[in-house]
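Remarks on the structure that follows.
The full complex has more chains than appear here; those shown keep their coordinates.
For clarity, chains are labelled A, B and C in written order, and residue numbers in each chain start from 1.
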């Protein structure tokens, strides 16, 4: 099933009330700021800020963690692999059949930890950024931020038709199963699924024509407008100042750190 | 409801259309619809009904079709297709094709906004259109969470909000359960009584008598065009086009074989009630039904007409049977 | 396919990714007509949905990437399609990263454009049921090459960032080798299918 990032989009929290345009820009800035850090303490600070934001947004942590599984699976290998090397540069710890595994040393562990923490922080910040208003409002906010109209339209329509096509593919998948098809790791499986997907594409082209016809018959002449209006108030600016200010602060701290304690990879 | 003025809503003359892949979909199609009429457009699968609807607001057009269609007096200008919805709105068969915006409110507002309607008025129209189809307050619902019947009605609302003079619908009652179907028919009847010009494409012959004054049968070209009664009386033509008459009409043919005296077959249960009342009143307060010599062969003949599958074979059997029957 | 997460690459790489993406995207959007919008969106949705399909290859489970296929079908317009799909993957699943959307779009999108050139040159214009095998073959090549290039881009980026990533790169690339074959077969089959069923789609 397609994700429900916006399952908790209607909770009553200050972040939910925050104008989505401001929220997007501010948290986006914060994500960039955290990713640009190379100091473990500051990255941890960034992570704490992410946790605080999630907490304020009232989105349950269990939900956040369950949605972060994928990221864990991707970044964990980094954490495990980076500290070790097959080149003969570090402290040899094991060797099998001519291949030597050696330990790079504590800096590399710290480096790996930093990568993992940054990746997790960035993903965690997506929740207060995107998960606090319905996806369609978020897409409208992109328009409010003056992204190219065609691109915004693509986001809106793609998001809408993901669900339609997902249903369509689910039904095809069930039709396959109900005729004795079982996914195995063989060529037959691959070609069969490829054909089912090909059919999805052929049907999608036809659907696209029909959608376009329907739009035309409702007077579409190239641009799309909606009634939705965003009204930014004082509180929106204050929130933005707070989060962006924090993002800048992190960078300032990083700059000082670069002069002050450079070379000593932090001292946790 | 009869046309309130004799102005022509739709004028189609010698319309031809061939799809790029060579499928000839429409050939020499000509007809005229007056303002305020409500017309059922019927025809077998693949007859070109949907193709015809798409021509009515200029979405499909070809060199050959230029000038063939006039809507409310003006020929369609392919460059001004986006202005057509002021005059004619089309409800597509699959509501998922019409509900492309994230929120239902946006879908309903889409048309009026494109037509340059003012914001306050758009809002009013959105609310009013949703109300009309029984979805008041659904502005902030997400389309993909609506049920099939709700989507159908929502699709109609997206067209109503443009307040077109003419509304064309492609199989509005398909896939609905009987209750939703009845509700939808009710919505269409209201539109009709408000004087909208309606074109309803449908396979649902039992719904036609309630909805339409006139039936056009399309099978690549116009095969028949007349009042609902006229068209449904021409059984031969209907069967050749793979169509059927309403159940009640079929049943009254049977009743005739039992000696029921009527020369105008009713089309719906409501029609049947008046027909019975009238016949009884003309017949001194009662009607006799009885079985006469040919009743059964007549019944079989009346029934066999509608056995599309082996029409010819059955006709043969029936004749043999009626011969032996007569020999009794 | 592995999309790079935040905080892995050197900033000049992901920053550069944004720059390249912005340029190609601006060009593609200028080439895109308004009437292309619904078509591209529905195709993007189809790419997105298909990329959620997992099949098992040996002990691992892989999903389709479809960047080569998107290129074959859409040409330059594959780039906005891939970009939108990546953004949605990131927002909906936390797949990839936020800062790395640009570079990930380069990794997927540029090979898609090259796949398009390969297919265009190899299969020519008049694709139909008769020339289905030839179209399939070049579809397969385009699909395979698109993954190979995506992997090469990824490897180059990881290795430029730091020698710490050598082992990771080896791991990532080697686990993706079966995907090259899977994607090649997959693209070949789809292209053959479309050539039989609806060859006009290649002429859009």
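List of remarks:
Simple rule for what comes next: contacts are C-beta pairs under 8 Å (C-beta built on N, C-alpha and C of every residue); 3 or more make two chains touch, one makes a residue touch a chain.
Since the structure is predicted, the reported quantities are computational estimates derived from the model, not experimental observations.
Summed over the whole structure, each shown chain label occurs as follows: A x1, B x2, C x1.
Just so it is clear, only the chains that are shown with their structure count from here on.
Distance from the chain A centre to the chain C centre is 19 Å, each centre being the mean of its Cα atoms.
Shown for chain A are the residues that touch two or more other chains, namely 135, 156-157, 159-161, 164, 207, 211, 215, 221. Multi-chain contact residues of chain C, defined as those touching 2 or more other chains: 38. By the touch rule above, chain A contacts chain C in their complex via residues 2-3, 5, 28, 31-32, 34-36, 67-68, 70-71, 74-75, 77-78, 81-82, 84-87, 104, 108, 111-112, 114-115, 117-119, 121-123, 125-126, 130, 135, 138, 148, 150-151, 153-162, 164-166, 169, 183-185, 187, 189-191, 193-195, 197-202, 204-205, 207-209, 211-212, 215, 221-223. Chain contact summary for the complex, chain C toward chain B: residues 38, 200.
Interface of chain B with chain C (complex): residues 20-21, 100.
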